[in-house]
Structures are given as C-alpha cells and as structure tokens.
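Apart from one protein chain that is not included, each protein chain of the complex appears where it belongs.
Per-chain residue numbering starts at 1, and chain names A and B are given in the order in which the chains are listed.
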Amino acid sequence: MGPLLKPALHILATAVLGVLLAGALIRMAPGFGIDEREFDLRLNDDSVRRIRAEAGAGRSLWSFYVAYGRGLATGDLGTSRALGRPVSELLRERIPITLGAAGAGLLAAWTVALTLAMVCVHCRNAVVDAACGGFNALLLCLPAAALGLLTMLVSGQSGRAAIVAAAIALAVMPRLFRLTRGILAEAWSSPHVACAMARGISPVRLMLWHILAPSAGPLLALAGVSTTLAFGAAIPIEVVCDSPGVGQLVWQAALQRDFPLLVNLGLMVCLLVAGSNALAEAASGVVGSAGRGR
Amino acid sequence: MKPFGCLLYFVAFWNLAGAPPAPVWGGELRFCVRADPKTLDPLQSADQPGETVRYLTGGVLLRLNRATQTLEPELAESWRTEAGGRALEFRIRKDVKFSDGSAFTAADVVYTLKALFDPASTFPAADGFRRGPGAIVVEQRGPDVVRIAFPNAAAGAERLFDEVAMVSKRWPADRRGAIGMPVLGPYRVVEYRPGDYIRLARNPNFWRTDATGRRLPYIDSLRLIVQQNRSLEVRRFTKGEIDLVDTLDPEDYARLARGGAWRAHNLGPGLGAEQLWFNQTPAGRIPDYKKAWFSSREFRNGMSAALNRADIARVVYGGWAAPAPGAVSPANSFWFNSRVPAPAYAPQQALADLARAGFRSTGGALRDSGGHAVEFSIITNSGNQMRERTAALIQDDLAKIGVRVTIVALDFPSLLERVTHTFDYDACLLGFSSVDLDPSGQMNLWLSSANAHAWNPEQKAPATEWEAEIDRLMERQAAEPVPAKRKAAFDRVQEIAARESPMLFLVYRNTLCAVSSELRNVSPAVVGPSLIWNVERLYFESARRAEARR
Partner (left out) sequence: MTSVRRAAAILLASIYVVCLFPGWVAPFDYAHQFRDLVAAPPSARHPLGTDALGRDSLSRLIYASRVSLLLAPAAALLATAIAALLGGVAGYCGGGVETVAMKATDLVLSLPWLFVLLIARAWMPLSMLPWQTIGITFILLGSFGWAGAARVICAAAASLRSSDMLLHAKACGCPRWRLFAMHVLPNLRSILLAQFLILIPVFILTEGNLGVLGLGVGEPLPSWGNLLRELMNLPAVAERPWMLAPLAVFAMVTGCFYLLTSPGDYA
C-alpha cells in the first residue's frame, strides 16, 4: 500500500488544487453568469432577471464549492446549465468515445513517431531526415481542426471514432517525432554507443538496448505529456467532426461558461494529467532500477 | 362527333399529363439541427433545435401560414377577439385525438394555458402575452369553447398561439417532453441519441387528412441529425445523406446553385438584419466626449451615410443580401413601411452632417470640437466570418472620412456581458433574426425601459423626446385592435428610427436554402421553419426513393 499511497495522495492534491484554481479562473473570466437568452427579444424584464439569478452571477465561489463537495460525496456532479442534463450522465456517455479515439490516436502516433525517429537516427541520411522532417513540418503547420476536416473528407465519414483517432494521430505525431528524435539523437551521441558499434553489435540490439533503454526516462515522461497533447487535440477535432465526445463538451462548456460542467471537466483533466504523469514516473523508476540491477 | 371525341381525349390527356403525381406515402426525411435541444418540453423550448421539435410534434390552436404570412385555424376551428382586444375566444375542433388515442378537449387547452400563464412559471412563450400587471384568466365556456381574458388589450396576441403546443392534462407535468408523451402534431419523438440524432415517427392519430381522407403526414419518419458544422451539413446534403438545408451561407449557396440533384432557393431578403449601434448608456464606461458623440443624431446619421451598404451586400454576401431600407425587412409585407427613405452611401453628406455637429477634418483625421480624434472600437461576436468581414468593410468605409475604427471580435458571453451588464464598449455590430412578424414581438427592443433596448437599456424614464414618442407609439399599437391603426403607429416608429438612427440597419440577409429534387410539395418561406412548415404535406417523388429511405 505504501508505494501507491504517496502517488495517490499527490494526484489527489493536484486535482483538488487544480479544481480550486480552475474554478477561480472560470469565475473571474468575462461572460461568467451571462446567458444568451438575455438577448431573446421575446423575454420581458422579469424573465431576464430570473435568468440572471439562475446563471448564478451573484453566487459566491465558496458556496458553489461547498455544494459541489457535498454532491461529489454522493456521486452527484451537478447539472449542466447549458445542456440541462446531469453532468455524470454526460460524462458517462462521452468519456468512452474520447478515450477510445484519443487512445487509438495516441497509439498510432507513438508507433509512427518512434519508428520514424529510429529510422532517422539509424540511417543518418540527409534525404531520409529531410523527408521525415518535411512531412512532419507540414503536419505541424496544419491546424488540428483542419486535420479533422481532411480526415473526414478522405474517409467519407465512415466510422466517426476512426476519423477522430486518425486526426488526433496526425496532430500529435509530429510533436512526438521531433522530441523523440531529439531524445534518441542525444542517446546516439553517447560514447557507449560508439563503443557498441565498434564491437559489431547488431543494429536492432543497438537500438533496443543502447539507445531506447537509456532514453526510457525522457520517453516515458513524454508519454505522460502526450496524453495531454492528445486530449488537447481532441477538442477542436471533435468539434469539427461533430463527434459527441468530451472534447466537444469542453468547447461548448467553455463558450457558454457552463460552470458545473467546466469544474467537473477540470477535475477530469487534472486527474488525467497527474495520473498519466505519475504513471510515467513510476514506469521510469522501474525501468531505471531494472537497468541499474542489470 | 369524331373530332369532338378526339378533342375530349386530348383535353383529358393534357390534364393528366399536367396533373401532379399522386403523393407517395412512406420514407424518412433527414435534415440537420445545429445542436442538441436543451429540452424536449414544448412549453420550455427556447432554442432553435427545441423549437423545431416542438413545431413538428406540437399541435397548436392557430398556425401562421408561412407562405401567405396569415394566421389560419388549426386545433381551434375558429377564434374571435372580444372587448377591444382584451379577450380571445377559441372554438376547439372536435374529434381530435392525441397520439396515444386519448381525446383532445377544451380541458386540455385550459390546462395548457393555465400552466403557461402561471405567474410562477418561466416559460419563454408566456412573456409575449404578459402585457402589464394583472393575471391572465383562462376559462372553459362550454364543451368546446375556451376564453382568455388579458388584463390589458393585447393586439395581435392570437399570433403567439402559433408557438404554444397543447399538452395533455393526463400527462404528468414533470415528465413533459419525455419520449412517449402524447402529442397532437404530425410526428412524435420515438428515439433520442444525444449528440447524434432525434428520430420522430408519424403520429397515427394526427387530425389532418389528405384529399382521399387518409391521415397525414405522407412521410413516415423524420431524422434530425445533430450537426454543428455547416460545411459538413452541406457536404452531407450534396452526398444525399440529408434532404434539405434550411439556412445556407452565400458561398455554399453559390456552389449549390450551379446545379445538382437538388433545388437551391433564393427567397430574397429575409427577416434577419445586420445592425450597428453606439453605446448611449449614461453609465457606459467610455469617456464623456464619446458619450457626447454617440448621443448626437448628426454623428449617428453621419456614420450611417458613410457606410456603403451596397458593398456589404455585394462583397460580403456575394450579392445575396439587400441594403437595409430601415428597421423592418421588405419581406415583412404587411408591416414594412415603404415610405421610409433607404439610407444612401454619401460620404460627402456624412461630412456635412458631422460638420453641423462640430466635427472637422484635420490632416486626414476627423476631430470633434474639443480636438479629440474620432476613434472608436466596434465589438462583434467572433466565429461569424460574414460579420467579421462586414466589420472590416465598415472600418474601411469610415477610414475614408477620417474615422479610425478598431475591430474587436469577442466570444459571445464576453460580448453580451459588455453590452448588457458592464456597458464597456463603444459600438456593437450584431445580427438580429426576427421570428415574429408582428411589431409587438419587438416591444423589448423599442421600449426605452426594456432590457433589449440595445443602445440604452432599462431606462427609468425615456432619455430623449424621440424615445418617449416611440414608447407611446409602441404602447398604442400593442393595444389597438384595428390593424390599419396599428400599422400607422408602427410606420411612425420606423420613420423616427430612420431619422434618429439609434441603430444603423445595414443589410437584410437573403433567405437561402436547398432541397433535394426528390422531395415534393416544398414551399420555401422566409419565416422559419422555411422548408418544413408544411411538413405533413411533404412527400418523396417515388416509391423507390421512399423505400430507400426507410
């Protein structure tokens, strides 16, 4: 229990702090407590006043957190103001969609990025390097939303989750490629690699044991960060592809200042970021100690 | 006899060849809505997807014929106004059933209206009826007659019943909008997948029948697909995945108008206008000299004359918009005042107007009498490309008379906060889409005490004489039972608005839409819902098409 308790407490502390800060930011942002129904010409002054009261413009942040904390203890995450549905229901519907698409996209991105990086580092060929670099430069220059549209056009809209996953992979891959290439290039330049090559070790063994293994720490840290990248890319892609995932929900909630939904989404993001990074750190620790043991 | 017989055959053949094909029964009509409806409760719905579902499922007492813009009896077979507009009496149609087979009676009407007019309720549709203090009284007078008494005269209130769907008194109020709720409209909701689609099936007990006595609608089911992205919606339409698009951007319309398996319709200027107004709120967080500018009629008229509306219509909307002649669109055939002179593009006239107010052009820059350079910002909502381009054109036009304009595109909540709460802005460019032809639907815009009186809302007393006059005229037309007198009052409001320019009306966007060639009996209208207002009478061209769309 001991080794798990500390990281769990760290994750919890990060999540609590994150939610408090996120709530404060949202509360301070312009447009909070504003409902676009206020500009509906059909509504009279009394209705507009009622709408303003419902929007909670005058309600203190502290009273919200107290109510939220009480609800959280009983599994009630509140009700979305913009969509008029329980937040727990919304998340239950949408998390699997985003998790599936982002997970598949991330896997594809890592596979392609790592493969290209290993090829570039191993081949040490200007043409190969320029080709990979050029392709990734082009992808980096395309907005994530444009990538989403392109994948939809190419695929003809069959299988929305696959389209979103492909677009996420295209959005995240170039960033992973650049960083992994840098990490592997750094490892390649180590003296022990030159020694290993001189001793005639096979390229595969060289790559696996003498380049990838020592680079495990930064690569695993990047893996932790890449979940944030994937989730960030999912937001504009889901909006553009009309995929009913969490990313689309985040955008709608932000534009409508849907406080209950935003706070819960903020909590989810905090847990995702802290959790994935903690996992990466733990994996890095295991790999490091295994290396030392060897 | 022979030539006469041939003639008979010829006439019969001619009539048969020209006769419309018999309607085909069946199939599924598919189109998109921009978002999930916030609620399926017909009394609560205020957003467009919710109102679309309400239109398709709700039975109303009176229906506005979108083509002729006249009110027609629906579930009420007749109605009359009493006591100088203070009361309305409806005679309810007999032998009408809800979708679950239960009888629709006057008791259901009373139940619905009492719930709607309950002072504790927050139904958006109720506000239009509430004109001043006092309760609205609903009573049943006889088996088929319902009488509604208003505390004050409410001219034109009958048109609002187009938005009030009757609900069954047997259905629990807390489950209103749930799937399975009995309805009176041509369709009922049978499936709802949030973020995906809403499926409606025919109401087996819908009261309307076709000429052969068979119950309408012709089409078996509707699928409302949730699609926020407009270009994807158009793409789905061109691929045949959906059957109609009721609002097209000018660029998409231009593409579709080139031809294909569809009909693209340009209905001319619609009811939606682009408007610019200046912040005249005394509490506005702007310097006093700017307040003085914006309160000056000459300044506003000068700015108006400097704007090239024809270019906005041509350049931004590709010609599919019309320079706005005034506060009311020409598409609103009864209420439009054709005597109001349309604003012309006249930069020299603009400078002359401004000179009268003490503005002078110095070194290419316009300055007021206090030496301040005329510079202000225009806020508009971001993400609307047409509006951002309109703002850029305005910036360029005003630069020609020495006015420097900064364009700031804000997200809608931030913009709304500035315009309605903090009043921290100089000028605002927005579009208003009017769904109500009647001027009483714009009371909250024109009354100086109203919250939507954009340039200076919620005034305790009218700040200017012309606003006081508009207040009087609007109250008068709201209580006047004679339509011609109402029109005269509202014509005067339009003339005052043209003279004082509290809002600069720029262009009326054309209503652009497209329908699959295989869908019949479509009669596009500028009043929404443009293409499905007669949904019960729409049908597919061929049985094959209808079968393919099961």
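By definition in this document, a contact is a pair of C-beta atoms (placed from the backbone, for glycine too) under 8 Å apart; a residue touches a chain by one contact, two chains touch by 3 or more.
Predicted, not measured: the structure shown is a model, and the values here were computed from it.
Touching the missing chain, out of B:Q395, B:S449 or B:T464, is residue B:Q395. Among the residues B:L410, B:L437, B:A452 or B:L512, only B:L410 touches the chain that is left out of the figure. Considering the whole complex, the residue from B:Q48, B:S295 or B:S382 that touches the absent chain is B:S382. Although one chain is hidden here, its contacts on chain B can still be listed: residues 231, 234-235, 251-252, 255, 311, 314-316, 375-377, 379, 382-383, 385, 388-389, 391-393, 395-396, 406-411, 414, 424-426. Taking the complete complex into account, residues 10, 13-14, 17-18, 21-22, 25-26, 28-31, 124-126, 129-130, 133-134, 136-138, 140-146, 149-150, 153, 174-175, 178-179, 181-183, 185-186, 189, 214, 217-218, 220-222, 224-225, 228-229, 236, 240, 254, 262, 266, 269-270, 272-274, 277, 281, 284, 288 of chain A touch the chain not shown.
The working rule: only the chains that are shown with their structure count from here on.
Those residues of chain A that touch chain B in the shared complex are 30-32, 34, 36-45, 47-48, 50, 82-85, 90, 93-94, 149, 152, 157, 239-242, 244, 248, 255-257. The touching residues of chain B, when paired with chain A in their complex, are 36, 38-39, 46, 122, 124-125, 127-128, 130, 194-196, 226-229, 231-232, 236, 411-418, 420-421, 432, 434, 436, 441-442, 444-445, 449-452, 458.
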